[in-house]
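After this line comes chain A, so read on.
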Amino acid sequence: MKVGKVGIGLDLGSTAIKMVITDGEKILCGLSTATAPGQEEIGRQLIARGLESLDLKPEQVGSITTTGYGKKLYSAADLNMDEISANAAGIFRLSRGQARTIINIGGQDLKVITLDNDGKVLDFRMNDKCAAGTGRFFELVSRLLDTPLSEFGDLAGNSGHEVQLSSTCVVFAESEIISLLARGVAREDIIHALHASVARKVAAMMGRTPHDDAIYLDGGPARNRGLVEAIEDELLCDIMVLDDPQFTVAFGAAIARQLSAPTDKP
Partner candidate 1 sequence: MAYMIERIERLRAFAQHISFVILMYGGRFGINLGPAVPCFACPFVTGCGGYCYLMGLQGFIGFGMSAAAAGSLWLFTALGWMVVFIVLVALLGKIWCGWLCPFGLVQDWLSALRRKLGVRERKISLQTAQYLGYVKYFFLGYLIIIPPLVTAEILPPDFYLPFCSICPGKSLLPLFVGETRYLALDYTNNITFALSLTLLIFTGITLVGMFFKERFFCIFCPLLALIHLLKPLSGLRLVKNISACTGCGNCRRICPMDIEAVYLEQKKADVQTAECLNCFQCAETCPSDAALGIDFYRFRLFSSSRSHTINTIAWLGKQK
Partner candidate 2 sequence: MSDQKQMSRQIRLVEKTAGKMAQESAETLAWLRARDDYLQGFDYFLDLAEKGFDPQSSDSVREKAGRPLIYLLCIQAPLELIHAAGFHPFKIFSGSFAAGNLSAHGLPTLICPLMRSILGAMQMTGNKEEQPWILPTTCDWVVKFPEMMKLFGAAEQRLHWLELPHIKEARESQGLWLDEMVKLKGFLEQLSGRKISRNALLDSIAVYHRAWQALSRLVSLRRQGLLSSAWFLLITNTFFLGKAENWTAALEKLLPTLPCSVNSAKRRIFLAGSPIFFPNFKLPRLLEEAGLCVTGDDICSGERLFPGGVSFKDSSVFGLIEALAQRYHQGCLCPTFADNQRRIRNIEAQAEHFDGVVFHVLKGCHPYDLESYTIESGLKKQGIKFIRLETDHASEDSQNLLTRLEAYSHTLPSSGLRPPSPRERGEGNNSPHPLAEEGRGEGIRCT
């Protein structure tokens, strides 16, 4: 492949490890796998697979930047950066400077980030130690309903009846969903209610943050069309989702070296 040096971003998240190879402008290759013990080895394998698929040699790797909870676990990294900054940088570049507000739904986190006109983080909010409304919540529901997450979007569209999930708490929602199922409520309606409940959580976190500008949603659950619509409904404005929203943070990390002053690997 005819590229010079490439940047690699490795996002070691709580539920998935994402790897992005970039030329600085777009995602050349994005790979992800579930988080498991031995992150360093998983990361190394992901990078090797990515380079192989692009037909690149290890010498062509300009830098490796890690981010996410496990960012310090990968010892071969040149840099590590926090996921909020990486997220902001990634979305801002991919949206060609359009993004001003980012909603990120991660495995355990829910973040709302506001950017200024230069892509600098102005402010952000992040959930405390509580997994309400995060990816974990979706996984739980997926398990309860015995439905793969990828079908959630379509199923929600078929919902006819309005039901409410009163809780976004993972623990309480479980019992609530079980009782809904027992009452014979359709899967579609429950999923619809689930999306609405997460959307409410997002709106609560947005709080009084002004959100007239372009709002971008990313993180794994952003691929769920039903969720995006639910959030649009709740916030009463349009939500943009980029291709491969699960890789934006890793992409942000991958271009970090470009952004920062060149430093030698220690």
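The set was built so that all candidates are chains of the complex that A comes from, given by their letters.
To be clear about the criterion, a contact is a pair of C-beta atoms (placed from the backbone, for glycine too) under 8 Å apart; a residue touches a chain by one contact, two chains touch by 3 or more; residues count from 1.
The structure presented is a predicted model; accordingly, all values stated were derived computationally and were not measured.
Every candidate listed (1 or 2) is part of this complex; the one in touch with chain A, counting any copy, is 2. Those residues of chain A that touch candidate 2 in the shared complex are 65, 69, 72, 75, 77-85, 89, 109, 118-124, 126, 128-129, 256, 259-261, 263, 265-266.
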